[in-house]
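A single protein chain has been omitted; all remaining protein chains appear in their positions.
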Amino acid sequence: MITLQIDLVQDGFTLRIDQRVDGRVVAIVGPSGSGKTTVLEAIAGLRTPRAGRIAIGDRTLFSSADGIDLPARDRRVGYVPQDALLFPHMSVRRNILYGAAPGNRPPVETVLALLEIEALGDRPVAGLSGGERQRIAVARALMSAPSLLLLDEPLASVDVPLRRRIVPALERVRDELQVPMIYVTHDRAEAAAIADWTLALDAGRVVASGEIDTQ
Amino acid sequence: MRWAPEAVVVFAASSLTNVLDAAARAYERSTGVTLLVNVGASNSQARQIIDGAPADVFCSADEAQMDVVERAGKIAPGTRLVLAFNHLVVVVPKERARRLSAIAELLDPSVRRIAVGDPAAVPVGVYTRQYLERAGLWARIQPRLVPTLNVRAALSAVEAGNADAAFVYATDAPLASRVAVAFEVPADQMPAIVYPAAVATGGRNADGGRRLLAFLEREPGRAIFVSFGFGVPT
Partner (left out) sequence: MTGAAWQITAFTLAVALVATMLMLPIGVWLAWLLARRRFPGRALVDTLVSLPLVMPPVATGLILLKILGRRGPIGSLLARSGIDIVFTWKAVVIAMMVMGLPLLVRTARTGFEQVSRRYEDIAETLGATPSRVFFTISLPLAFRSIVAGALLAFSRAIGEFGATIMVAGAIPGRTRTLAVAIFTMTEAGDDHQAMVLLAIAVAIGFAAVIFTNRLIRHDHAAN
């Protein structure tokens, strides 16, 4: 159960949502500019709402009423941005291991196998395809043992033929690592394929919310 | 319509700053002619005049720099004369005022830095070196010397407390309030400090220069020099 009570103003854009969502994969859908990325940034701790409460289960990440605002590094929220944003001065391996938390995290081999990137090892980040970058970014986020994984349009920078590899990889992550995910997309079909709860956003407001009906 | 008399450009040694300032005012009162006085180290000015600086009159702090300019052909023939004389003294910061009974006392370890115009070329520095060489102390004092660009900079260094002593002209010492004279260099132990002056050929007002020199070498010009502590030719 994720509590999202967010009142955030940024550059003339207002985001106001009040939702409790539940599911292994929660999709946030909406047209561009509707505030989807802003929600993710607020959850990750990269933007601060002026009021509200953000909690994962009973762990509060942000509460204006109680004066809680955990810094991003303490939130244990993995963030996979739209363009992967792999650190350009590090190899694939160093990228993946950057946030590797000691102890309570999935073994590297497991994560690499789930995402089918075992072969990429020590290669530099330059010259990789969009799909490879995306999967490496997911691996990097997973290695920090997050309690929630945020994915911002994971298929947007991937060529269509290669998209078919990523969705199963994410499904494997969902099933075998049991990490809840929030999946942002503008494509309803994409959302329906993987998610079991959907939030529809438009102009900073929620216009629909609920479990996915299998249609 | 009356044309204002043209100004006279004077290049003069730093040590002449105050006396020429007074002389300029007196000259302007009596003739209406403005003096534009540019002061600096004489070696620096000599070089500038040779390179074409538009001086009408050059007042140097030693014969050597005047010779340099004369050899370069920049002096109007027959105009060279001796304006004044000076003496060398050692000054110290006022809070450490004392009298040295001998110049060798400058070798005391407490005297870490002695400011003086660059002994390689600035007249006051050249005079100082000649004196110390004759006294047989040059080699030992030289490591403590802080060369400055001109004599007034050496005076400032002592005034600010950044140097423990300085060689300056006797006429400079009274101008700084926070220094005291510690030693007067005996005139018979060094070459005479002479201020030659001449009309320079690079300026626009050679006649004005001649008239100024005439004023300075006769009364009331002489009296002004004497009032500032300079010696004058008899």
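First chain written, first letter: the chains are A and B, and each begins at residue 1.
Just so it is clear, contacts are C-beta pairs under 8 Å (C-beta built on N, C-alpha and C of every residue); 3 or more make two chains touch, one makes a residue touch a chain.
Please read all numbers here as calculations on a predicted model, not as lab measurements.
Within the whole complex, the absent chain has one touching residue among B:17, B:44 or B:201, and that is B:44. Among B:86, B:148, B:171 or B:205, the one in contact with the hidden chain is B:148.
Mapped onto subunit A, the interface with the missing chain covers residues 44-46, 71-79, 81, 85, 87-89, 98-99, 101, 140-141, 144.
One chain is missing from the display, and on subunit B it is touched by residues 41, 43-44, 47, 68, 112-113, 118, 120-121, 145-149, 160-163.
Going forward, only the chains that are shown with their structure count from here on.
Averaging C-alpha coordinates per chain places the centre of subunit A 81 Å away from that of subunit B.
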